[in-house]
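One protein chain is absent from this view; the other protein chains keep their places.
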Amino acid sequence: MTNSANSKGTNGLSRRAVLAGGAALTASLFAPKGLRAADFPTAAVNTTGLAVTDDTVTIGILHSVTGTMAISETGSVQAEKLAIEQINAQGGILGRKIEYVQEDGASDWPTFAEKAKKLLVQDKVASVMGCWTSASRKAVLPVFEQYNGMLYYPTFYEGLEQSPNVIYTGQEATQQIIAGLDWVNKVKGAKSFYLLGSDYIWPRTSNKIARKHIENYMEGCKVVGEEYYPLGHTQFNSVINKIRLKKPDVIYAIVVGGSNVAFYKQLKAAGIDMTKEDPILLTISVTEDEIRGIGGENIDGAYACMKYFQSLDNDNNAEFVAAFKSMWGEDMVIGDVTQAAYLGPWLWKAAVEKAGSFDIDKVREASPGIELPTAPEGYVKVHENHHLWSKTRVGLAKPDGQYEVVYETAELVEPDPFPEGYQ
Amino acid sequence: MFSEYTASELGAIFAMQGFAGLILFSVFVLMALGLAIIFGQMGVINMAHGEFMILGAYVTYLVSNLFGDLMPALFSGYFFVAMILAFLAAGALGMFVEWALIRHLYKRPLDTLLATWGLSLILQQLYRSIFGAREVGVTIPDWMMGSLPLTDLIEVPINGIFVMVLAVGISAGVYVMMYRSRWGQQVRAINNNRQMADAVGINTALTDRMTFGIGCGVAGVAGSAFTMIGSTGPTAGQQYIVDTFLVVVFGGAGSLLGTIASAFSISQAQSIMEFFLSGSMAKVLTLLTVVGILMLRPQGLFALKLRK
């Protein structure tokens, strides 16, 4: 963390970076220009006593900056701060500058619940960008529903949830999984799959969906093994042996955190050269962020299936990557979740402006149908079910730690958090 | 479950699984040796053991960057330099910690546990402030990441062999120091009777400091070696602590041979169970078995003395 956490407001950042970013993201694309606070009297846009003044509006950032999850959540915090700075550089929301209160969830779920409650009850924030793990989201969910807050949740996750108080800016499981499986089946001719994951709800649910899809919707395909290891496990030689024995066409890996590093290093050391694609390694859990820890040379040749890669070739993304690097350093990498976190403040801004109000109920009402043509991933749209329509892409891992996009769905994939036939 | 495979496939798999067990065994030995010295010989519970290992891993990371930038030609050999530096860095920190904390607490073993836990929190935060919250990627020389194909099916990972050789080497080194050197004699004398050892002219303060330093240094080397197979991050050290203590206690504190025997049995049990069960359940069953046996036989496999 280069920025002092919990700083209320906008200090501690390089103004130049902010301006560069703000200018880069051309405001005219979708923000109604020249909104002035005077046109939106506070009494009218804030009828429920949120932290909105005549020239500021306060939101919350709730991630872990300490504990085991700090590794993953740092990028999300950075992206959210970048988006806030850029919005402010464009004149803010309804003429009001965004200020933020940052709280540390400390990788501890009750702390998340406690801090969420503090943000909503004490700080009266107008929205919260935050959470990363499913467990932290589950912990804060009752708080957001009870005190009627609005949470923008950035991580790709297992689905099976649809709260009126959450906008899910990452992909739910079917969006992320099905397109990748179909691709590896049609393009690579893969027929047999070995499912592997860390032992918690997201990998288990994702593998459940993958298994249903493979067995019920992909002709002649089968699952030859399914296996889970505790979070933080570092010895994968046994499962690598089992994989050799079963000779699957695809290793479908949803290993997370530090286990990732161990898994890919041991896979490589065991002589499984992923560039030979025998077997093919397909993952939905390794973003560019994780590759930094794994080492690009150790995951060279693997495929990842998600909605965003840093290497995406479009103007929005070029500007986003440049702004992110100029704000946080040239050696930064940006993964799928970081980009999804960046969407949060922008989606909220669009919803507030569409509603003409900061009131949670009105923002919620305005949210479905919000489009974001400036999104680095290209274009997203909020679905009635509070998830995003987005394209799904397959990337090929390169030794330099970046993905080369080898496939993207032609259309936006509809989010389906409660998929029929996959339960 | 084996009907679908040919005999040669099965043979190959069992050979490889046996080898996986041996790698796990070596990992356990490396993790536990440093602790066996500190806990077994000094009775100090070093809860920061994992953080000393991670210090070794970070030293390796720094050295790999240094070689990558300044001496790319020598990169393939940097690992040996890194291991020596890891030993020195972790050992030096260990001696400092012994001087600052541990020596005041020899009569209160449970308190060393709390103090070193506090130390582990401080070290974690320092790592996070210095190296960032994210894991760092340690680039391993190519020759160490390859594998030796023995047959079509059997491939032996070179880093596995490396870890095994290292485990054997360090065990031998510790054994020689413990049982064939003057220092080892003194350590064992102090372990048996501190006052008497003091009275016969052994410099107990210096010996303690050396012992603690060497124990931490061995942990540093282990951490350095683990960059080949595991991750390097501020909190990665915590993953090792339960396994490590169980290996040492299961072996019977104070017995190096016990530590090795215990590492062997736990690793083989886990490796075999992992093959038949899911990874999570294999881990639970292994730990349960160990705890169960410890309840029946609290002195561990090779006990010198334990009853308190």
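Here the chain labels run A and B in written order, and each chain numbers its own residues starting at 1.
Simple rule for what comes next: a residue touches a chain if its C-beta (ideal position, glycine included) is under 8 Å from a C-beta of that chain, and two chains touch if they have at least 3 such contacts.
We adopt the following convention: contacts and distances are computed from a predicted model.
Novice: What protein name does the UniProt record of the undisplayed chain give, "Formate dehydrogenase", "Serine/threonine protein kinase", "Error-prone repair protein ImuA" or "Amino acid/amide ABC transporter membrane protein 2, HAAT family"?
Specialist: Protein name of the absent chain (UniProt record): "Amino acid/amide ABC transporter membrane protein 2, HAAT family".
Novice: Missing chain touches which shown chains?
Specialist: Within the full complex, the chain not displayed touches A, B.
Novice: Which listed residue (B:Ser76, B:Gln125 or B:Thr151) would be found touching the missing chain in the intact complex?
Specialist: For the chain that is not drawn, the touching residue is B:Gln125.
Novice: Which listed residue, B:His49, B:Arg134, B:Arg209 or B:Lys283, touches the chain dropped from view?
Specialist: Only one of B:His49, B:Arg134, B:Arg209 or B:Lys283 touches the chain omitted from view, namely B:Lys283.
Novice: Out of A:Leu50, A:Ile71, A:Leu141 or A:Ala323, point to the residue that touches the absent chain in the complete complex.
Specialist: Selected residue, touching the omitted chain: A:Leu141.
Novice: Specify the residue from the set B:Ile54, B:Leu85 or B:Ala115 that touches the hidden chain.
Specialist: Once the missing chain is taken into account, the touching residue is B:Ala115.
Novice: Decide which residue listed in A:Val121, A:Ala318 or A:Val406 touches the omitted chain of the complex.
Specialist: Reading the full complex, the residue touching the unseen chain is A:Val121.
Novice: Going by the touch rule given at the top, which residues of chain A touch the chain that is not shown?
Specialist: Given the touch definition above, chain A has residues 1, 5-6, 65-66, 103-104, 106, 108-111, 113-114, 117-118, 121-122, 133-135, 138-139, 141-142, 146, 158, 160, 199-201, 204-205, 208, 228, 230-231, 418, 423 touching the missing chain.
Novice: So which bits of chain B touch the chain we can't see?
Specialist: These residues touch the chain not displayed: 39, 43, 45, 47, 101, 104-105, 108-111, 113-115, 117-122, 124-126, 128-129, 238, 241-242, 245-246, 249, 253, 278, 280-281, 283-284, 287-288, 290-291, 294-296, 298, 306-308.
Throughout what follows, only the chains that are shown with their structure count from here on.
Novice: What whole-Å value do you get for the distance between chain A and chain B if each is reduced to the mean of its CA atoms?
Specialist: The answer is 36 Å.
Novice: Which part of chain A faces chain B closely enough to touch in the complex?
Specialist: My answer: residues 1, 65-68, 70-71, 74, 199, 227-230, 232-235, 237-242, 244-245, 257-262, 265-266, 268-271, 289, 291-298.
Novice: Residues of chain B touching chain A in their complex?
Specialist: Going through chain B, the ones touching chain A are 5, 9, 13, 16-17, 19-20, 23-24, 27, 125, 128, 132-140, 142, 145-147, 149, 153, 155, 157-160, 226, 228-236, 239, 270-271, 274-275, 278-280, 282-283.
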